[in-house]
Structure formats: structure tokens, C-alpha cells
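Only one protein chain is missing from this complex, and each of the others stays in its spot.
Chains here go by letter, A and B, matching the order in which they are written, and residues are numbered from 1 within each.
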Amino acid sequence: MENGRTGSVKTVGLAPNLSSGFYGQDIISVRQFSRDNLSYIFGVADEMRAIVKRVGSSDLLKGHVLACVFYEPSTRTSSSFIAAMSRLGGSVIPINEVRYSSVTKGESLPDTIRTLESYADVIVLRHPDVGASEVAAEYARKPIINAGDGVGEHPTQALLDLYTIRAELGQIDGLHVAMVGDLRYGRTVHSLARLLCLYDVKMTFISPEILRLPLDVMNEVKDQGKQVRETYDVHEVIADVDVLYVTRVQRERFADQAQYEAVKDYYVITPELMDGAKQKMSIMHPLPRVSEISYALDDDPRAAYFRQMENGMYIRMALLAAVLGKA
Amino acid sequence: MENGRTGSVKTVGLAPNLSSGFYGQDIISVRQFSRDNLSYIFGVADEMRAIVKRVGSSDLLKGHVLACVFYEPSTRTSSSFIAAMSRLGGSVIPINEVRYSSVTKGESLPDTIRTLESYADVIVLRHPDVGASEVAAEYARKPIINAGDGVGEHPTQALLDLYTIRAELGQIDGLHVAMVGDLRYGRTVHSLARLLCLYDVKMTFISPEILRLPLDVMNEVKDQGKQVRETYDVHEVIADVDVLYVTRVQRERFADQAQYEAVKDYYVITPELMDGAKQKMSIMHPLPRVSEISYALDDDPRAAYFRQMENGMYIRMALLAAVLGKA
Partner (left out) sequence: MENGRTGSVKTVGLAPNLSSGFYGQDIISVRQFSRDNLSYIFGVADEMRAIVKRVGSSDLLKGHVLACVFYEPSTRTSSSFIAAMSRLGGSVIPINEVRYSSVTKGESLPDTIRTLESYADVIVLRHPDVGASEVAAEYARKPIINAGDGVGEHPTQALLDLYTIRAELGQIDGLHVAMVGDLRYGRTVHSLARLLCLYDVKMTFISPEILRLPLDVMNEVKDQGKQVRETYDVHEVIADVDVLYVTRVQRERFADQAQYEAVKDYYVITPELMDGAKQKMSIMHPLPRVSEISYALDDDPRAAYFRQMENGMYIRMALLAAVLGKA
């Protein structure tokens, strides 16, 4: 137990499956979710979207306080949570400088969390160490929402990705989802692949050899009996995919720069490539992008990445309302 | 078009003139404003001041969300916008660390803006590059308010300056406005001079030789047929001015320190100097000041600079309400 309170945070076990309603529960990992859970939270997110489109906001979480605790910066994610809480009438304690602060002068994560939960009703935690959210959840009485724990999980990102597929294409079952780019280091891709295993989908993984999907994720997908294929070149499958989930191939990943130069164009999504794609399909990206999707595609109706960002707010509104028992 | 999305932001054209009511429009430049626009927004600002003085706040923008995006810090301006939004019942996403954040890891300004507008209803942008707000406005569907783009514009500052003249002296037409100090690098001075061209005013520009008003601004003012004079010494005109707009002469601007020493006292406003001024006139300053206005003048009824700060909040309340269609 003393170990769990030192600086070296570690995974102390698996977060429990979510029961219906989510009230008072922690959101730590995509592994907690069943199809029923997802169906429920997507339904709540639909309602949130309807509220925002119709009147901008509600008073559902009026008087509730969210502590947004970011040990490493992530403007996109923290902004999304702040907007979500604000649009539900709640307040936010934004804590973006934990690294500078006396909170961390040798203080253990559990102490920091127990202090902050004495002020707030729910805590969103971003931390560089795998398992940090789980440790926090073990000690906290208030709900913890994992907003990214190092190379571990980022479950709200995976939820918004899946919700976007459903919102854009009306369903998830029966789709062909291709993930392209850096499949080795992208936790986004790993989490989405795991969630997709709950559905009847076909998956294609497109990457350079050195950035292939890790074996453990691949085996999980295969063990679920999913139809899976790997390839180096997006051109090979573009005509057949319903979802093209794009991530960036970073030059720094390659020891041999000639190798990078040789393959980089395989992973850039251009109008020419999209000429060969279905008319009804979606291009997604967790953002930020650099040049892996051509700006000329931004006005293409299939470009879903900015709507994907917006969906992140609805999903986070749904999760905040759910864990606070107000969904 | 691809160019507009790279790191090197540039001016892509002039922001359009404002139509009446301001709903849904961007506030990029003082050049967008006519006398009618100014009269309208000053009237709304008067109402905002009345609300704050009477009851502290209103619910006019309840449920609305402002993203306050500062690529460079400006506590004064961001605080003023946060206060303005709060006093109208709205919420704020404060983004003060864009430089540290993953948002900017190679991401283009348009992508950042399109992400943030998926969370917010209006965006206030401070950016070190000239033209950044205009680029942002080109891509955003939501209103953009320019809170300073490098050496470019800072229109809400110019508006609050002009509003302060009107609030302190009851009118703008017929006044003699003197600007003193660093007239070369101060964008505040340039913007105010441009706005004053819409009125029947006399202007005097007081500065060291090397900090004189740039030729392009001077020519704009002259082309409007304004009565203009330049001088090195504030003593020469102090008896005649209705507004003394003071900015700081920085030692660092002078290559020759002897030159700085020789002239610096011409640009310090003291009680002795003010003995020679009108009883009904206003001393203004965009703040922060260092020593260019004596602290002993702070209790002089003509010292308007702290009221000027307060007016900034009313002007920003007015602009936020206007562009969101609630004025």
C-alpha cells in the first residue's frame, strides 16, 4: 500500500466493469465498457448535442465543481472538458501547472487527489505515468475520469472516436475500418481497436513495417474473431473502407531517413487518393495533424475530423453528467 | 490557400466593414468601424456599465462559452475579457499556454481555431503575428475578436480609449487630443489616431525625433483633413489639450544613451506640468506605466487611466454581447 503512494505510480489492477447508469464510477479504461454501456453513453451524448444545438447549454450540473488536473499540458482535451462542464452549468478548477506547483513537491499522487476531491465533485486527470488514473481512483471517493495516462489509455478519446463513427455513418456493425499511419505508438489507435472488437467490423491496419500494430493489440483483436488485414499502402484498400482513421507518421521514428523518404507518401491522404474512395465514408483524425491529410480535403463532406472534435465535447458532457448521477 | 495554413501567418485581405448590430461578425481592425458602429457600441457599453454599477452582472450570455486564446501572455487584456464574459453570465475557456501545448506542435492556426470553435461560441485571439486574427476569421464560423496581433492591431484597446474620451469629456468632436511618448512603436497610438479621424478633432503628436509617428499613419490622418502638429516637448502644448494620451519612452529604443538622457524629462507627466493644464481634461495611459506619469497625480481628478481600465471591461462586454446577437 505504501508503494502505491510513492512517486512511481503503477498499475494496481484492472478497473471494474461499469454498471448501468455510471453514477459514482470511475472512467479509467475502455476495457470497462460493454456494448450496453456504450449504447447508453452515446444516447446521452445525442441528448447533449441536441441541447447544445437548440439552446447552447443546460443547468444540469449547476453548482457542481470539476477539478481538471493536468500533469502535462493538453489544451485540446482540457478545453473540451472545460467546455463540457460549462455547457452543463458547472464550474471548473483548471489546474494546468501541477509540475510547477507545491502540490507536487514530493507529494504523492493519492495525497494530491484526496486534497482536490475535498474541493471538487469529480476529477479529470491527465498524467504522464501509465496507471496513474487507476491509483487515483483507488484512493478517491469522488469519480476519476482518465484524460490520458502516458502510453496507457485515453478512454474519452476512444469513446468520441467510436461515437463519431456512429454519428457519421449511422451504425458501427458491418463497417470496414482502416487505421493508417503510426499504429505502434498511437494509444488512440489501440483503444479504438479494442472498442471496435465489441462490434461486427472488419479492420485493416496500414503502416510502415516499423510502426505496425503491437502484437498484444493485434492478438486481442484476432482473439475476438475479427477479420483483420495488414498492409503498407493505403491505396490498396481505399476503395473498400467506410472509415479511414489517420494518424501521423513522424520522421523521428525512423533511424534510417532514406526509409522514411521511401514510404512517407503512402500515408498522406490527398484529394487524388480520395477520388478512389466511397462517396459515403469518413476520414477521421485525432488531431493535431501536420501534413498527413491535405488541407484541400477540409471541405470534403467525408472529412469528419472537426465534427469529431465537437463530438468530444458531447461525449464528455455525457460522461460528466453520468458519473455525477444526472444523466 | 495552403499558404494560409502554414506557420507563417500573413494578412490575406482587409476585414469587412461592420454592418449594424455586429451579430456573428469578426472584430479584427479599427478600420471596420464607422461613426455609427462606434456610437452603437458605446451605447451598449453605457448599458453594460449601468448594469455593473447597479447589480454587478447580468445573465445575458448565460450558457455561452468564450475561448480566450493567448499565444502570448497579456494578463490585463485576458483578465478584462474573462471579467466581461463572467459579468454577462457566460463561461470562459482560458488558454494561456498555447506555446507549451500540443495544440501548437506543428499545428496550423486554422486547425487550432477550428478545433476551439467546436467547443466555444466566440474566440478572443492574441497572437504575435500580424494578420493572425484575420486568418483565424477566414476559417472560423464563429466570431473572432482580435486581442492584439503583434505590431498589427488591438482594436478593443482603441475602442476603450475612444470610449474613455467620450465618457470623461462627454463628447469627441471639437477636442484637442495630444499623444505623447513612443509614437513609433505603439500600436495603441496608431489605432486611436485612425479612429479619431472619424471625428472633428485636432491632434498633436509629441515624441523624440526617433520615435515620431510613422509616415503612413501621419499621412492617413492628414489625408482625412485633420489639423495636426508635431513637437518634441509636452510643455509646449499642455495648456491647450483636452486629452493627454501618454505612452512610455523606453531607454532601449535609443542607440545613444546621451540622447535618451537629454530628452527623457520632456515625456514625464508631473504635478508641476499639470499645473499648466486645463482643469477639465483627461490624462490617459494604456498601462502598464513605469515612471512616465508621476504617482502623485493618481488622485488628480483628471487622471483617467484607472477608469480607462474599467471602461475596457464595459467595451468588451458590449462587443461580446453584440457579436453573439444579444446586445
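Some observations on this one:
Following the convention adopted for this analysis, a residue touches a chain if its C-beta (ideal position, glycine included) is under 8 Å from a C-beta of that chain, and two chains touch if they have at least 3 such contacts.
All of these numbers come straight from a predicted model, not from anything done at the bench.
When the whole complex is considered, the residue among A:Leu18, A:Leu38, A:Ala120 or A:Leu211 that touches the unshown chain is A:Ala120.
Note that of B:Ile28, B:Ala193 or B:Met313, the residue touching the chain absent from this view is B:Met313. Mapped onto chain A, the interface with the missing chain covers residues 1-2, 5, 62-65, 67, 91-95, 97-98, 100-103, 105-108, 111-112, 114-116, 118-121.
Residues 55-58, 73-76, 79-80, 82-83, 86-87, 89, 94, 96, 287-290, 295-296, 306-307, 309-310, 312-313 of chain B touch the missing chain (whole complex, contact as defined above).
Quick note on the criterion: only the chains that are shown with their structure count from here on.
Measuring from the averaged C-alpha position of chain A to that of chain B gives a distance of 40 Å.
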